[in-house]
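To keep things clear, I will list the structure first and then write my remarks on it.
Here the complex is missing a single protein chain, while all its other protein chains stay put.
Going by the order they are written in, the chains are A, B and C; count residues from 1 in each one.
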Amino acid sequence: MKAIIASTVFGVILMFTGLMVKEKRSVGTVAILLLALLLGVNIWELSAAGNQPQTYFNNMLRIDRYGLWFNTLMTGCTLLYAMLVNKDIQRVGAHVAEYFALICFILCGIYLLSSYNSMLMLFLGIEILSIPQYILAGSDKRNLKSSEASLKYLLMGSFSTGILLMGITLLYGATGTFNIIGFTFLQDDLLSPTALAGIIFLMIALGFKVSAAPMHMWTPDVYDGAPTPFTAFMATVVKAGIFVAFMKLFSVGFGALSNHWMLVLAIVTAATLLVGNITAVFQQSVKRMLAYSSIAQAGFMLFAILAVNATAWQGMIVYAVAYSVATIGLFAVLLKLKDYTYDGFNGLAKKQPLLAGVTAIFIFSLAGIPLTGGFMAKYMVLQAALEQGQLMWLVIFALLMAAVSAYYYFRVIIAMYFKQGNPELNSEVTGSDKLLLIVTGIIVLILGIAPQVVIAGI
Amino acid sequence: MSTYEILFWFLTVMALSCALGVILSRNPVNSVLFLIATFFAISGHYVLMNAQFLAIVNIIVYAGAIMVLFLFVIMLMNLNADTEPQKNRLVQFAGVISGGALFLVVLAALRTSSVNMLEQSPTDIGLIKNLGKTLFTQFVLPFEISSVLFLSAMIGAVVIGKKEEAVSEVKQ
Amino acid sequence: MTNLVWLVPLFPLIGFLINGIGWRKMPKGAGGVIGSLAILASFAVSLGIFFEVKSSGTSTVVHLFDFIQSGNLYIPFAFQVDALSSLFLLIITGIGFLIHVYSTSYMHDDEGMVKYFAYLNLFVFSMLLLVLGANYLIMFIGWEGVGLCSYLLIGFWFKNRDYTNAAKKAFVMNRIGDLGFLVGMLLILFNYGTLSYNEFFGQLNGGTVQLSSNMHNWIAICLFIGAMGKSAQIPLYTWLPDAMAGPTPVSALIHAATMVTAGIYMIARSNALYSLAPMALNLVAVIGLATAILAASIAIRQYDIKKVLAYSTVSQLGFMFLALGVGAYTTAVFHVMTHAFFKALMFLGSGSVIHAMGGEQDIRSMGGLGKKMKITSITFLIGCLAIAGIPGFSGFFSKDEILAATYAHSPVMYYLALGAALMTAFYMFRLYFLTFTGSFRGTHDQEHHLHESPAAMTIPLIVLAIMSVIGGYVGLPAVISEHHAFNTYLAPVVANFGHHHLEHSTEWMLMGLSTGLVIIMIIVAYNATKKPNFKENTGLAKVLENKWYVDELYDAIIVRPLLALSSALDRFVEKMGIDGVVNGVGKTVRWGSDRVRLLQTGQVGFYIFMMVIGMTLLFTISFFWVQ
Partner (left out) sequence: MPIQYYLFLSLALFCIGIMGTLMRRNAIIVFMCIELMLNAVNLLMVAFSKMYNDASAQIFVFFIMVVAAAEVAVGLAVIVMMYRKVHSVDINILNRLKH
């Protein structure tokens, strides 16, 4: 609760900062300070929390340790993100304070999503998460692609909101409550079709937000068109937040009915893995490849939702952090380059060995090579799916797709290490940039060697 | 047929036909007007279901504010039927077919769902006093939180709507 | 000493970090010295561990820290120190050290030398991790690590496009194999709830969880698929010959001490599982045998000195898998050891030759090098004698043991394996004679340039040559000595070895048969290469010219069919069949990607349309198909 209040207050403070401080750099500094403070608030709230979940405001929120820990981690990722791409955000447009305020509001949405107990809060959380994203996607007003991305995202996002609401309504019609713990479904031993229809609608709407196939089609265009610093945020922390909401709904709310929705979600997962990995192979732009890769990674995270067990919860949090950190790092490197195609990476190892080195670590993590966080994350979600028992075929399929993913991820490594070229840099790589990238790389490695660190906090 | 039923069917037919009008009329202004009519029909349904407060809000907020905003934007852009581009027939047909298929599938799925009768007796849950109480006790958190939503929408309108000088890519 | 086992992988890791961080600034010599010293230190510790394990005969698990602990899943980061792993430690660090020393001289002119040593150290580190891990997950980490390092090292000379493609191929094929390993690992975890060797094997041998042998077969086959990729067995072997693109010492490292032996190690380590999975074991034997024959026959027709060696490795690995498949686990490990000696020797020898020839690898341009390069020539000859299985050399003991075990298992397989062994003798000596005897066929410049390699290169050759001779005496055949030191040493790890009980007379007979035939093959090879003729068709004039009728007879009966078989297999089975299928998969993916990509039309309407279609389908599935 403290974090929710703090995030909104800080957002407002940032807006006023924009009014009073004209220099972009100072705004950036204030934003980073406030995010650090927000992280502090999160830690404070986490340390004060007991083991029992706490409910607030007539069961609107139900805050448990998992949610608080997730919030803390995601705030930490956001802080890392803000420090890494601070300068690039300042380059996007004139309204730097507003961008950071929107990021604060998005965090507020994530806090709601990790602790909602009423469908109303889910709905509001998703909207608080989405509307700032539409704005951030369109914030580079000099660039037509950015506006196009924004409009596409807005139209499709609103469409999915309609579907989400239809799902919530049907579910309410079937159960008479908005409270996800209070759902009672069984009518004469038969799942009421209304409820099942509601579940499917919700699956589609949330699947849209996490870019699961066939609702994924907005993802490449929006991620490609949006200003790169904001793509980095939208593809990582935001996505992780929605995943936790997705998981909470399907395991707390509908967990008992898993045999009714599991097959459909398994099909969605398979389609997501297939489309994401296969389409990524042919991309020429690394930014767009990362968009498809985020679809592919979403396919893996869907395993955690499918599994409905304790390992899945742990796997989800490890995955969220490992994926977010590696992707943020990769985007930070990408932002340093002028050319976002694979060719833009040619010969990077010669010119910027450190940049190339950390990029290699991030790529290894995304591809799931052992000793990086990505491997542990994939391992845990697949393990969770196996514990579930019926998903062997899907796990094997996922592993096959992971092998395909090596192809497009390693193209980056080949470009950096095995090709000649002279990559042009956008801006100078300063000492602090290097330090931050090294820290990011170390986090990825720590997650691979001792994922315990993340799990222990739950 | 009771008055209630007559009203129900009248409003239903009105809502559906006006909704079809929205998507079929070529002139955007007509579409807006049809949509407003649809909202009125839906408000009528609200009244039938004793949700008077929502009926009024629907007319004020939707028909009154939101739709006027739409109308305003359309007028501003000076869009009329002649300049309105149409999708080709095949795409329109595909749209109708897929939308219709979805409708039929969901309809078939929900056909067997339990039949509950709506109570005819008037209740007072839809009255403003009752709703106000619920809103400010049970739903006070969402009420407060929605302010964040508005705040970000406001920022959005400012950030996005404000005119900025150079545009790198002009119309092709 | 055992408790210090963590030092063994630590030294190469430190070496990697120092070289890896400082590769742009450090002088070349320093990189080589640091890299070599790191491995030497590991070797010293390994020796200590080896003798301790040898004297005590115990198996210890050294727990370092908790790796994963979530729910009922507990995987510690622990090392297993026992006879098997300590033996592999010795092979890896010992031969690894020699290769490092050799590299200091071989790579001296390369600008990326320090980086090279960083990769090399990382390679050794990964392999040590693979061997030391006390559970399958640690093994898998090392498993992936060696795949990655081989990728980096094969593509080390990345300016050549083919080389990077070879690197990519190696990596992708390894990944395919890894998939099998991963599935097998997950199956173990799913069924037994543990990945630790001790617990898993304990469960297998009468623990609480009892499973059908069907499941054991599946797990074993999945693991074997992993081994196929890493140890280059049909159909995943084509990366290994292509992997010749890397610097020659790397080939030596990959082929002799690390990487390819991982599959053998894994199956030998899992012998408790394989003993319960007869179907999988048969598969291992058949695949091993087929690989041994196929690769040996292809090697006959190769002209690239490293390609011949590469195919011979594939073939020898086939022999090892054959040994595993017939249940002679210790014999397979024995062959790993002897093979490590002579194959490292030959690769380094070929490196010496290539060095002297100024980068030339085609044996058609060599010949008569023995005069100029005495040490290389003699050591290479020792390697050839060892791999061919001439009595007295290490290869004889291990190969003979494999053949004997195969005979006990199935005489038909024995004859096939014997055929492969004979082909081995043929192509190895063909290689030797073409390279080192006769007259020089290269350019004048090359001839002028010929010289013996410096001491840093020849000393490892000599050491390896000595090992290639004496390495086999730790495992004398039963007919000579009842005490088999090697088997005794491995006994605590491998429960049931040597279940072939052949009559002594049979064994003598088999030994005599194979030795005799091998010597005949060597003579055939000598005759076939005495007058090297690399033209495709030999006209009538050639026949008349030829005084040796025997030559022609050999040629007609043995050499020609062998060559024909070799080209046919090379052309149809490998290029079109196996490579075609493997590459075809890649092509299909790319083709699919290109098509699927076009769905992304950029039209919002179309996107929503797809969403609606998808929604309709999902509704249909969940309401009308599932229910």
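Throughout what follows, contacts are C-beta pairs under 8 Å (C-beta built on N, C-alpha and C of every residue); 3 or more make two chains touch, one makes a residue touch a chain.
No experiment lies behind these values; they were computed from the predicted model shown.
> Among the chains included here, which ones are touched by the excluded chain in the whole complex?
Touched by the chain not displayed, across the whole complex: A, B, C.
> Just to verify: which one of A:138, A:207, A:276 or A:315 makes contact with the chain not shown?
In the complete complex, the chain left out is touched by residue A:138.
> Taking the full complex into account, what residues of chain B touch the chain not shown?
Residues 4-5, 8, 12, 15-16, 19-20, 22-23, 28, 31-32, 35, 38-39, 42, 45-46, 49-51, 53-54, 57-58, 61-62, 65-66, 69-70, 73-74, 76-77, 79, 84-87, 91-92, 94-96, 98-100, 102-103, 106-107, 110, 113, 115-119, 123, 125-126, 130-131, 134-135, 138-139, 142, 146, 149-150, 152-154, 156-157, 160-161, 163, 167, 169-171 of chain B touch the chain absent from view.
> Just the residue numbers, please: which parts of chain A touch the chain that's not shown?
Residues 120, 123-124, 127, 131, 134-135, 138, 141, 144-145, 147-152, 154-155, 158-159, 161-162, 165-166, 168-170, 172-173, 176, 178, 194, 220-221, 224-225 of chain A touch the chain absent from view.
> Applying the definition given at the start, please give the residues of chain C touching the unseen chain.
Against the left-out chain, chain C lists 597-598, 600-605, 608-609, 612.
Keep in mind that, in the parts below, only the chains that are shown with their structure count from here on.
> By number of C-beta pairs in contact, which two chains lead?
A-C
> Taking each chain's centre as the average of its Cα atoms, which chain lies closest to the overall Cα centroid?
A
> Can you work out the whole-Å distance between the CA centroids of chain B and chain C?
Result: the chain centres lie 69 Å from each other.
> Any idea how many Å lie between the Cα centroids of chain A and chain B?
About 31 Å separates the centre of chain A from that of chain B.
> Provide the list of chain C residues touching at least two other chains, using ranges where the numbers run on.
613, 615, 619, 623
> Tell me, which residues of chain A touch at least two other chains?
193, 196-197
> For the complex, give me every residue of chain B touching chain A.
106, 109-114, 137-142, 145-146, 148-149, 151-153, 155-156, 158-160, 164, 166-169
> Using the touch definition from the top, list the residues of chain B that touch chain C in their complex.
Chain B reaches chain C through residues 87, 91, 94-95, 98-99, 101-102, 105-106, 108-109.
> Enumerate the contact residues on chain C facing chain B in the complex.
605, 609, 612-613, 615-616, 619-620, 623-624
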